[in-house]
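A single protein chain has been removed from this complex, and every other one stays in its place.
By written order: A, B and C. Residues from 1 in each chain.
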């Protein structure tokens, strides 16, 4: 398994009434993404609204994506649940549906009890039972618990744990994680504003929301950095950052989906309790898409 | 509906392999609790390990408890999920199984997007659709989002929202919530160390973990306060606090279940990733149960 | 030393150019406060803008207040500094100027190094050297470090440490502090919204900002609680809370000083970088003063 490059944490399109996954929209989006240099897809992450998706919907989503995505691109599925047993169950189901790897978030239900020891046991049990490789997923601000670097180091020795998605945006912590793990263990980052700097300190790629909207720009940033063209990479990082912040910190998933629609994808609306993006968001997102387009050569804004 | 008095946030007993709910143990515990002055039971709260229980297990639990508990005692069921639609679905199922009220936790999946507006819309949609009364459930430290007092005030005007469980332990906030809501809206508290002081400022009762272990002491504390016997109530509050902290902040659900076993209930072990209580916890819990027993008249420690 | 009752954390009036303490205004305020049942005064606390006052100004302030306040009322002076040596120096100077006790805040300059051990050594050294009794001062939200209850318990055995001002507003923590210390060690609280509930659980008094503005209401609340007239005390607590929050959490010291001016005291403006209270604050404060006046019998709003 070759975990490197750029992956969108795929937004999940729903039908207009919010009651089902919109499979047509999904295929429309996948077709566009497959025309770019994306290394694969991360399904059922935070930006995929995994928290709002039933278990049977999750299975449908994995099956549809896998049938549509050729073997050369990775299909990574979020299978972390709060309990160890449910996480194992979800990982086995994803494997059965053709997923390449399981992305397992830190369980946060009883924050104060999630010691390093508890987390190491949890991940070890999941990795022992999972038929597909496991990727750790740390995002302390969202899950309320930080996976300590020592625990990452311990877990990186497990033959079925192949990497870590770190979404905190703390580049010094990324550098520590890289330094504490073997060369074939891949740290990928989940915060676009820190993407270039994280690649500088040894991250292997990014799982960044903005790659749903502007995949070419993200892939180019990755390639420039790998090629050692640092000045160009930094310039692109700066051009990308305003849009990246808008589709995460500022407007959240509703903003991400609105930006996708503006860029010609089929985003739709998030599920409740998330609210649709307000009108002010649409104009701000349009301006940032346009600014990135003017910087970068590709046609990122839908002109119809 | 008369929401006042003491309710245990019921711990859920599992079979030894952790794979199913232990119905025999459940009935054993209910029989003991029904011999006390508890006003009812809260199922599938945090201390009930709701995060680790599948939807079909949840239904089994509600049905078993309802069939065992007479109509005079309230059966309140945690039906909060991350999405509005799943919360409505769980509330309807609980109602169909005979629950008296639905306890709906603040959804925390996208913390920064959970504005007062989003939360008011979420709870309104749930209360509109729920066949049984809704109780708000705020616990910022656990869920990562605080339900603002203004939103509580707005929601208290909904005819199908009858109360609030506040678990933060901030007595000044409890006082504000009481002052901002009508007299027939009940604020109950979820933090035993703040129980007496919260009753002083107008709370109507408590949903406190330690009531699983020492129900008589909790009920007595409630009755003393209601009767205006403040000095006795404060003395009992102080006697109860060390055990209350041990079964929550210090040792968590594993400690709560261990204390239940020590006190003659059938606690069992929590599900993974929670770890069993360490040996040091058992001796600390024994000492605190004994100290409370010596203070209070009832036989709280199993002597077999 | 008899540390109980209500103390204002005295706001410090400055001359119009902000360059000096306004001694005339100070005496005007003291004369009015001395006509009430206040138990004394706390100088150079947070609300006294101690952080903005030079050492020689501090000495002037203590000397002026002491010369104006009769021996029956306590003059307590904030002498906490970041270093142990400066704290000892300030305590000795305050003693020489006639202060009754030294209020010593938790030093917060190196938060992560302020272990319980470091804090116990610091307070012990200060108490050993201070000619006047020491009162601990804990306010984790402001100072960035929490003084653990175990450390309070240890320090309460020192013959020259006589009490604790706890400003966090967590009533359960106040209850623990009371339970962990001897009967002659006085816990007083620094958060008016939690005043009544704290007195219920054993606090001996309050050092609350709103006592600068509405001393009679605060004293009455204290007396009602001590007399066991809980319903009246709770009603007064609720009437007091909106004004109390406005002069602390909402508008800060600028709001406190504006409310003082509205109530006939001479508040003046805070020192920069604090900004003067905006016009919206003045109308909000007026409304809350009026509401309290209508509840309570005394003339709290200046009618000129």
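Here, contacts are C-beta pairs under 8 Å (C-beta built on N, C-alpha and C of every residue); 3 or more make two chains touch, one makes a residue touch a chain.
Since this is a predicted model, take the numbers as computed values, not measurements.
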## Note on the structure
In the full complex, the chain left out is in contact with A, C
### Query
So which of C:25, C:44, C:114 or C:244 would be touching the chain we can't see?
C:114
### Query
If the hidden chain were put back, which of A:72, A:182, A:228 or A:279 would touch it?
A:228
### Contact residue for the chain not shown (choose from A:39, A:53, A:103 or A:201)
A:201
### Task
By the contact definition given up top, give the residues of subunit A that touch the hidden chain.
169-172, 175-176, 179, 191, 193-194, 196-198, 200-202, 228, 230, 234, 237-238, 241
## Note on the structure
Residues of subunit C touching the missing chain are 18-19, 46, 51-52, 54, 82-86, 107, 109-115, 117-119, 121-122, 125, 142, 144, 249, 252-254, 271-275
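Here is the rule we use: only the chains that are shown with their structure count from here on.
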### Query
What is the set of chains touching both subunit B and subunit C?
none
### Query
Which whole number of Å gives the spacing of the CA centres of subunit A and subunit B?
36
## Note on the structure
Between subunit A and subunit C, the Cα-mean centres are separated in Å by 50
### Query
Where does subunit B touch two or more other chains at once, residue-wise?
none
